[in-house]
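Complex shown without one protein chain; remaining protein chains in place.
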């Protein structure tokens, strides 16, 4: 049977990245630091480079490779190695893989100590080729209370949910940082964490704690950056906060990108 | 050329609704009460019933009908008439059309009076057949401040953006109510409206106004229902509020549905 | 500490449904027929009715109830029982719970037999109150090839991905039908199933099988309805297909709703 993809070609352009997207596939996600494993459903994008001399890639190998590794936990380092191996199976010199999934922490209410699970979004990224890099992406909700509103109002202060996201860039050899510690670092940059389960005593605590710790959206990313910059073994980071303003129908955002020299 | 859709058929099931969805098409939207017209981009779903004796409908007529009316403003009554006409052109005895779009109001800040545009979502709906009905759907952002948090905390109170939505059911003959008055009705059921543009004096006003007017998500829909039930010429309504909780990563909601006897 | 939610009230309106939405929480999903269990991440909406005499519900009990059942598999019947129990804990006479999640099947390619996982969307629904009902919702991708295009073209025929969705209504006592069998029923109503992993021999098979089995979007829902209507122990169903037309930027859809007498 003819193999059109493999026919010789002399194209003007190589393909930067070709592959599969919009794919949901189960994964065992592992936190590199703690070794905790969670069964997740990930959104995958897996692509490889293709030289000027090739007509097409073999898409089925991405799925076959993924299925062959079912049941094996992936931390970020193993994820990078998976991308490298699959690139090799496809005879590609570069590759770009991402997997995005929901990760849960068991979080205790601040006064009663009642525990329930809190979601956040995690992304693994792997770049293979002349630039070798792995990335850990996190997004977590927190509470932001406006310093201006507090200062000018005789009573109360507007506050809102803030979505804080981080992309941490790491060399392939770097140890994988703790997902949960990074989430706590991000949350501690806002007025207060959010919680899955709060009783009245807890709600009083969170309300007052946020009132006592007002932050602009600019403050959130600066406070996060102040801590992120001192993490060992990283190449750099981007941190962004988006405040779902309770006085507007639109959002406020701030972003800092930093690269280590 | 053979017309497969028109071949005779003896199917076990009639089709409840068949047509087009996922279609974006320009529309001149008209507010029935004020006559204000805005050029909008609507998301359309247009379907008709199909009897057991027909194999298929003629999809192109939906688009042709829509294009033929470009430049003519649609208020909800004209929208219903459009659905009725198109059902006739397709020899259908029932039809179900919806168009969703963004509508803007010029809103003034409460103290400085500075004006800017504020978005809301509007939907026109038309049901043709044994049940004749037109529906006006609205969704608008507002501010909700928690009465429990205010009562138990020594300072501050958690508050958040709330999305309030309404579906108003009307007979085909009913006059079309004012979009802007209904939006104001919904906003007045929350702790405060939101605004597109606020200076510091305005922000102080909104912060304090919301603090002085705390509402649970249940209160929002009840206060809206108390006003909606007395509107003339309606068949009934559904009102729902979704609070984007600033102390949680999840939302709180409440809903009331009412039918006039 | 004051409990505002529990203060006596004399409202004009009862709340139809109040609770939590936008919540992601882990679940062990169980297929009632086969007993297969998959760890999933579900999108939850959990609400209860609230009488005119109550100011507010106690939102934290939804989360506490969910957390208390972590590790216990839910099939649709257990899900309905969970909603009933939680309604009781909240002293509510009616409740409305849904959980939506991704479910995977190991699917073999039609010629080579190579297996990989294929996603579909599943929803559990439970209604407690005067109307007792549980619902199983499924959505699966399939392939639809146009009979008209095949009949009029000298070569080829346009085809596209079709998303077929089903909501099956069941009494609380009804045995839970097999998710995988219902998915196969839906897929068999299209021109061909889709597959996660296809080699060239398989792609030839699927291409020809679809070409030999053309269906309009109307045919898909009629063929599904012809089979669904004969399922035992159901109250009724809604089946809808949406064809992501490859000759248009918009979609074609058809829907049939049926209620057993």
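Brief remarks on what is shown
Letters are used for the chains, namely A, B and C, taken in the order the chains are written, and counting of residues starts over at 1 for each.
Convention: a contact is a pair of C-beta atoms (placed from the backbone, for glycine too) under 8 Å apart; a residue touches a chain by one contact, two chains touch by 3 or more.
Fair warning: this is a prediction, and the values are worked out from it, not measured in the lab.
For the chain missing from the display, the contacting residue among B:60, B:93, B:171 or B:233 is B:60, taking the whole complex into account. Touch with the chain that is not drawn comes from one residue among C:4, C:48 or C:118, which is C:118. Touch with the hidden chain on the side of chain A covers residues 1-5, 11-24, 45, 47, 50, 55-57, 59, 147-148, 151-152, 216-219, 221-222, 225-226, 229, 242, 244, 249-258. Contacts to the hidden chain, counted on chain C, fall at residues 118-119, 141, 143-146, 148-150, 152-161, 192, 194-196, 198, 200, 203-204, 206-208, 210-212, 244-250. Counting over the whole complex, chain B has residues 1, 3, 24-26, 39-41, 60, 63-64, 66-67, 70, 102, 104, 114-117, 119, 196-201, 204 touching the chain that is not drawn.
FYI, only the chains that are shown with their structure count from here on.
Per the C-alpha superposition, chain A sits rotated 180 degrees relative to chain C, a value rounded to a multiple of 5.
Look at the CA centroids: the one farthest from the centroid of chain C belongs to A. In this assembly, the C-alpha centroid of chain B lies 25 Å from the C-alpha centroid of chain C. Mean C-alpha positions place chain A and chain C at a centre distance of 29 Å. Counting partner chains per residue, chain C has residues 1, 3, 24 touching two or more of them.
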